[in-house]
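Excluded from the complex is one protein chain; the other protein chains are retained at their positions.
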Amino acid sequence: MGQRVGIVAVAQTKYEGSKPALRLAELAHQPVREVLEQTGLKYTEDGTGIDFSICATDDFWDAMTLSDTPIGDVVGAHHRPAEKVSQDGAQAALYATIAILSGHYDVALVVAHCKESQPASRNLITSCAFCPVCTRILGVDYLSAAALQAKRYMYKYGITREQCAKVSVKSYKNAKNNPYAQNAMALTVGDVLSSRMLAYPISTLDAYPVSDGACAMILATEEKAKRLTDKPVWVNGVGNCYDCHHLGDRDLADSDALEMAAKRAYKMAGIKNPRREIDVAEISGQYSYQELMWSEGLGFCGKGEGGKLIDSRATEMGGKLPINPSGGVLPGNPMIVAGLTRVVECVLQLKGEAGARQVAKAKTALAHGTSGPCGQLHSVLILGI
Amino acid sequence: MARRVAIVGIGQTHHQAHREDVNQVEMVNEAVTAALEDAQLRIKDIDCVLHGNMELFEGVHQPDMWHVDGDGAYLKSGMRLTTGGTTGGTIACAAYNHVASGLFDTVMAVGWEKQEEGHTTTGIAAMADPLWDRRLQTGAISGMTAATMIRDFGERAGEVAAMVRIRDGENASRNPYAHLRNKVTREEVMNSYMLVHPIRLLHMCPQSNGACVLIVASEEKAGRITEKPVWVKDHVTTHMEAMLNETILMRDDLAEWASMRVCARKLYKRNGITNPVNEIDLFEMYDPMVWMEMEWADWFLLLERGGYLKLVEDGVTDRNGSFPVNPSGGVVTTNPIGATALIRVAEAALQIRGDAGEHQVDKEVKTAMASAFGGTFWTILHLLSKERP
Partner (left out) sequence: MAKKAADEYLVMPYLVSVPCNFSAGPYMGRLLREMKEHKKLWGNKCPSCGRIMFPPRAVCGQCHGVEAGDWVELSDKGTIFAFDVCYYPYIDPSTGQPKAVPWARGVIQLDGGGALIHFLEPPDPDKLHPGMKVQAVWKEEGRTGEMMDILYFQPIEEDKR
């Protein structure tokens, strides 16, 4: 306690629509192997290596009860502590931070993996997240729920489809600079608006495609982080928060839970004016409207001003607060992994290792993940150097 | 050193075979309400809600989302950790870690399972590799441990198995929250329905519907909440490689190799314990069937193979014995899987507090141990104490 937690190594696979050549554990092994090579760390009990392994995995996606069982083999679980966070990967990074701050462990390995291509349809999976008695039987899944939210958000604040489409244009453009990105395209707003409609107002290019991938990182106490790398990235603030579940219980146009999560993270990090103090943000938007909504919840603009924010071009590369230089989730990032990928990308930004997608002189970054329907649970991490 | 953490609130449902009268959320809410009442707290006093169960049992994806209605997580921090049978232990560890980190003061851990809403053995069978042994599963009802006990101890093994079940039944009859509360006789055990040879119905845990909630708090808060904080001295988690579970039985060094002893040795070393049967007052052990208790207790307690059989025969593990095991009735009488490991911690805590009512053990309980089991032979151990560490 009193010490900071540092991220000392990160790695990710290329995200692809399908990775048929690999089993799930083999997929997870790829970024794990890389972070082990980067740090030279081994799995030990004597405090000289990795103390604890956390897997972000989901039994439904993996079609396996205790889906972390096979992953255990690639994260040194044998005879050692290993854990499973069955939510978006940002929660796993959060838990690693908490576990290290607790003093119970010094060095933690975190890995997230998911193959959205494994089930016949990801809607079958996300539909099961709804109350079976009232909601699931209506055929609601995360896509149709998101469409409801998008419609409400646009109605309440006058956000237009064009403004949402600009998020897709920006995301796919940024992805060109990201060698791990699943897809990159030069799009126009017209391209997005005329793409096949999935669930109004979300069209194909407003939605993230089916995606497979994995990413991993190693976190450590301040003292060990400084020894493990020249450029530790500090976790200065964390926050998460649940909203209510039934879609009718809240005004879907606003995100109280995200505001709360952000507030907690900002308070811990000592951030008073996020618009000024955050240099770069990686936020998880599976559908284009979400980047606008989450920007509001994070305080990057006022309530209802998400459309104005994207119009202002402040969140583009070169703007005052670039959002998703990696391209974000929209070009392709699987559930469970997406939030952890955001942390990975922020770390690369702060270390100056983001290549063509680098935001100059980034010192403070925000990584965001979300779980549940319509952003029911949000996780925020503030990172800095 | 890290902040000290104490258990300040305990709540359970009355675990039963049938709870058609509630949905999952309502069932969880019963335990949450009970825990808050026990701690004399309101939901607004809780900073964070940790949630766990096995989602493929009830077929609800990320049920923590739906459950915010009942567990009070609305606008609160929280997360979901699920590790099968060890889930309850995992969320207890996480609750401790959350408070010890200094970021949270009062954290609630919610473990639950509504087993009637799915097929338990089907859910457990799905643990296995879909490309290899998923068709070869008997769920939790694996007969191989029992087979090796019978091979090594002959008829004595069956007799002790019955004794363990009789003891658990006796204890459960005194525990208002237990599922199977009827006392059983030797004949009933020996003649009960054969599930998977040689495991009989009464050797095996039931499928229960239930929830358990633990509230833990920082030392400072705990002092204001309760006069009887139960201190979480330590927790150790030990996993194993992914394997065809029963092949582990082939190892000559099984006693030292299985996670139970590895975990126990680590816990004992960290806490200066050399003779657990003498230095720990009570053990709430997660054994899905009596045969596993008979084998694993040797590993946990650093005994030679067969040493635990003698302890049972001598009445040492009875409620009024010198080393009571499962005074709650244990897993063999109550098993809502996502809650079960948390119930072990909760029951151990109740004993330390002296609040276990009719199933309170006779001796004074200063130190108690609780184990969790799941996965491919994973173990979590908690060490609780009456005195502040």
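We just call them A and B in the order they show up, numbering each chain from 1.
What we mean here is this: a contact is a pair of C-beta atoms (placed from the backbone, for glycine too) under 8 Å apart; a residue touches a chain by one contact, two chains touch by 3 or more.
None of these values were measured; they are calculated from a predicted model.
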item	value
Among A:9, A:54 or A:75, residue touching the chain not depicted	A:75
Option touching the unshown chain, where B:43, B:147 or B:190 are the choices	B:147
Touching residue (missing chain; options B:130, B:154, B:176 or B:354)	B:130
Sites on chain A contacted by the missing partner chain, in the whole complex	19-26, 29, 32-33, 36, 42-43, 60, 63, 72-78, 80, 115, 117-120, 124-125, 128, 132-133, 136
Residues in chain B touching the chain absent from view	16, 18-21, 59, 119, 121-123, 125-126, 129-136, 138-139, 141-144, 146-148, 151, 193-199, 240-244, 246-247, 249-250
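Following the convention adopted for this analysis, only the chains that are shown with their structure count from here on.
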item	value
Rounded Å distance, chain A centre to chain B centre (Cα mean)	33
Chain A - residues contacting chain B, complex	1, 25, 45, 58-60, 63-66, 68-70, 72-73, 77-87, 91, 94-95, 97-99, 101-104, 125-126, 128-133, 238-246, 256-257, 260-261, 264, 268, 371-373, 376-377
Interface residues, chain B side, partner chain A - complex	1-3, 23, 49, 54-56, 59-62, 64-69, 73-84, 90, 93-94, 96-103, 123-124, 126-127, 129-130, 235-242, 259, 262, 266, 374-376
